[in-house]
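Only one protein chain is missing from this complex, and each of the others stays in its spot.
Labels for the chains are A and B, by order of writing; each one numbers its residues from 1.
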Amino acid sequence: MTSAMQLSGMLAATDPPGTAETALFWVLAPVTVVAACGLLFARKAVHAALSMALVMIGLGVAYLVHDAPFLGAVQVFVYTGAVMMLFLFVVMLIGVSAADSLVETIKGQRLVAVVLGLGLVLLLTGAISQATLDETVGLVAVNEDPGNVTMIAFRIFDDYVWAFELTGALLITAALGAMVLTHRERLTPRTTQRQLAADRIAEGAVKAPLPAPGVFARHNAVDTPALLPDGTPSEASVNRVLRARGQVRSAEETAAPTAVIQSEFAEPLGDGTEEGGSR
Amino acid sequence: MNLLATTPAALLAQDGTVAGSAAASGAIQETGSWLLIALPLLGAALLLLGGRRTNRWGHWLGVLTPWASFALAAALLVSLAGYPEGERSRTLHLFGWMPAGQFRLDAGLLIDPLSVAFAVLVTFVGALIHVYAVAYMAADRDRRRFFAYLNFFVASMLLLVLADSYLLMYVGWEGVGLASYLLIGFWNHNPDYAAAAKKAFVVNRVGDAGLTVAMMMMFATFGTVSFAGVFAAAGSAGEGVLTAIGLMLLLGACGKSAQFPLQSWLGDAMAGPTPVSALIHAATMVTAGVYLVVRSGPIFEAAPTAQLVVVAVGAITLLFGAIVGCAKDDIKKVLAASTMSQIGYMMLAAGLGPVGYAFAILHLLTHGFFKAGMFLGAGSVMHGMGDSVELRSYGGLNAVMKVTWVTFACGWLAIIGFPGFSGFWSKDRIIEAAFSADGGQGWQPWVFGGAALLGAGLTAFYMSRLFFMTFHGTRRWPEDAHPHEAPRLMTIPMVVLALGSVGLGAALGPTGLFTDWMSPLAGEHAEEHPVLPAWAVTTLTLLLVVAGAVLAHRRYAASEVPAVAPTGTALTRAARRDLYQDAVNEAALMRPGQYLTRLLVFVDNRGVDGVVRGLAALVGGLGGRLKYWNTGYVRSYAASVLVGVLAVSGGMLLFRI
Partner (left out) sequence: MTRVPSVDWVALAPVVAPLLGVVLVLVVDAVAPRAARLARVHDALAVAGLVAAGAAVTWLAVDGAARSTVCVPGGDGEAGLVLPSCSYVVSDLTLTLQAIAVVGALGCLLLAVDGPAAADRTPHHVLLLSAVAGVAALAGARDLATLVIALETASLPAVGLVALRRDAQGAQAGITLLLTAVASLGLLLLGVALIHAATGELHLDRIATALSGPDLSGAVLAVAGLGTVLGVAGIGFKLSAVPFHLWTPDTYAGAPLPIAAFLAVVSKTAGLAAVVVLLALGLPALAGSWGLVVAVLAAVTVTVGNLVALRQRVAVRLLAWSTVAQAGWVLLPLGAAVDAASVPTAVAASVGYLVAYAAATLAVFTVVVLLARHHPAGEEHTLADYRGLARREPVAAAVLGFGLACLAGLPPGVMGLVAKLVAVRPLVDNGVWVIAVIAAVNVVLGVLYYLRWGALLVAAPGAGDGAPVTWRVRPAEGLVLGGAAALCVAFSVLPQVVAGVLPGVLR
């Protein structure tokens, strides 16, 4: 979108536009716009990066056509050559197949985004389309004295030298900021497996599997602690979720119904139990 | 140029040449007069910030600064006396304070006879009481903090009297209020004392609200709050506005000076340490109301109704205090009631207009000496009697506390107006002036003169009662009491103040020295036309005084005083309870106030909170959308930014088309 407007502006700047130039514009502009859309909508990172490279090359060619050889060359060298290759390396490191998740979790976000985006486009087009350009000087006249490259040098190293130098500060800061965001300095040595094992022993945790809960005749009793050899209940044998909910029962509680059962069977088993007891 | 517009001096000084020459000859004492305030303030700051490190020597620093200020004030007095009468009023511009748009206010000091007289009183009595307090507070752990507050008080009081605008004065006004609050509640571990401090604070706020409203009205009417600006324009304003301003000023004065109907806090304020009672609640701060009325003279003179109210308030308070003083059995509370009553005299005089200004201030000065002296004496008695304040547990102390007895006697004779003593020269003239109220016509001279006369008799009675019950009669001491004379550091200030009680009035009054000194302020005033000749007034006063004193002697010195107060008549019982002022306040103000508060709370809960909750619900309902944006996803934030862009550009297009 943006690049297309830039192009039309550029083409209008020559005076008068030749047939070859016009033809070239109508070839370059759609390709660049399609590539820009591809950058936005490609699902795979590699595709997006390649689309971006195409946009950059399209722009570079457009500059070349319009008597700005230096800008065109730099555009291709720097963006397509250096920056884009860097992007591709990063993409390859992450994994070529990594794709963005395109499931939108926020309700209506996509609709809102589309509506707002269209609104912005309408607004911009509405305002800019009213504008008419004055008689243009033409790049030939501009480049006459002292020449395209020299003029750029004057702009950067004289007129806007302050902004240019500030850019240096900005870039250093940005590099450092990026480092802070991604890099973390290791202040302590990495803990080894051996160290982890030693720590676990040192903290005195239970090493063996936890004891199973108590199992009684009428209960599949996950909620009842097992009794240790000395008769005390083992806390560790019950799931701590149950303990937190307060649903743990004690062996004594389950013992009460046992007494009822025993009383139910008192008649036929009476002697036997008593004997057993006395023995 | 900040002068009282009614005086010829002011009119002259508004002429550029005179002002210019005065400025050119400004002496070092005037340009340095800000030090007067700065020194005690510095002392207070050092003591408060220095913390425990200054415990060892802090009190001496605290004593030093008021003495230094006194030296400066005395120098200022001498330098001012050296000028011709018409030039005795000058301002010291300190800095541009608030140049905010139309409202321009410079901070400056007004050096004139009135403010300098006050400054000398404040620094001299203040310095003496600082010395006294070194010994009185010796056993207190927080003595350093006490001196810091006292220093702060002196600085605020000096700012109050030296300020050249109502607003700057208000700063000092609030400062002394704060100091008073801190010092009344100095022993705030006792809940009663803390409550007393709070009461003083709250009642004073009522008065302060009056002063604030007065300032707002001044600003609305005159566009300025500087003394010079207000007084210059006072003549041009309508009488209604001036009356309203005057009444609001009077409300402020009543709060600070414990005048009817805002008098209830002063008795309770005796909870503070005795030096505080002597300095703040007898000699200086409570007289600030009188200062305010006298300083605002041009306003009151143009508003006779307000003036009449001032006189009436003074008359009511002087009788009120005197009646309460007759019944109290607490030595400090009697003195507090007496202070209230004496300030009533001053207020009455101040309300009489230029006739009374000089006498009001003269009585203020002499009262500052004798009342402070008696408070210090009371402190000395309490010191000797193990901090007991009960008059009924004293008696016959003259033998064991010789210095206290003699100095207290000087104060006693001064306050009852014994001929020759200070009070005679000041109070007697006020009574005379009261008999010439309203130009000596109609009912006013008789009513106000009569009240003043009656007050003099009552004063003689209750002060003699206090004196005899304390120093004479049978010894009713508790068994564990071992009364003894106070240390030298305490007695010396008492002696100095007693000398003032004896001689100050005679030195200033009959010699005409003070009237001359104050004449730029009082200006020319009409000849007095008292309804009774002066000799008759004096004779009547003396007769009443003698009668009161003799009655007191018969009842409290010559006969046995019961150790437990008898039930007494209805009037006595009422007076013991401060004529039910707390009950009245409670019924008339506190209860309705509580109901109002409850109503407001109700309205607040149901109405305001409802609106707020409704708003909140609105935000919450809108928050459905807000929450929808605020998911923490940056892409939704970006959408919000786009909304903003579109809305803003749409708005701009709308505005442009």
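Observations, loosely collected:
The rule we apply is simple: a contact is a pair of C-beta atoms (placed from the backbone, for glycine too) under 8 Å apart; a residue touches a chain by one contact, two chains touch by 3 or more.
Keep in mind that what you see is a predicted model, and the values were worked out from it rather than measured.
Between the chain not shown and the residues B:Leu178, B:Ala574 or B:Val645, the one that touches is B:Val645.
Annotation: of A:Leu40, A:Ile94, A:Ile128 or A:Ala197, A:Ile128 touches the absent chain (contact as defined above).
Remark: the omitted chain is touched by one listed residue; of A:Pro30, A:Gly117 or A:Gly177 this is A:Gly177.
Touch with the chain omitted from the figure is made, among A:Ala163, A:Ala197, A:Ala212 or A:Leu228, by A:Ala163. The missing chain lies against chain B, touching residues 96, 98-101, 615-616, 619, 626, 629-630, 632, 634, 636-638, 640-641, 643-645, 647-649, 651-652, 655-656. Mapped onto chain A, the interface with the missing chain covers residues 2, 123-124, 127-128, 130-132, 146, 154, 157-163, 166-167, 169-170, 172-174, 176-181, 184-185, 187.
The rule is short, and it goes like this: only the chains that are shown with their structure count from here on.
The distance from the centre of chain A to the centre of chain B, with each centre set as the mean of the Cα atoms, comes to 72 Å. On the side of chain A, the complex with chain B involves touching residues 105-109, 112-113, 116-117, 119-120, 123. Here chain B touches chain A in the complex through residues 628, 631, 633, 635-636, 639, 642-643, 645-646, 649-650, going by the rule given at the top.
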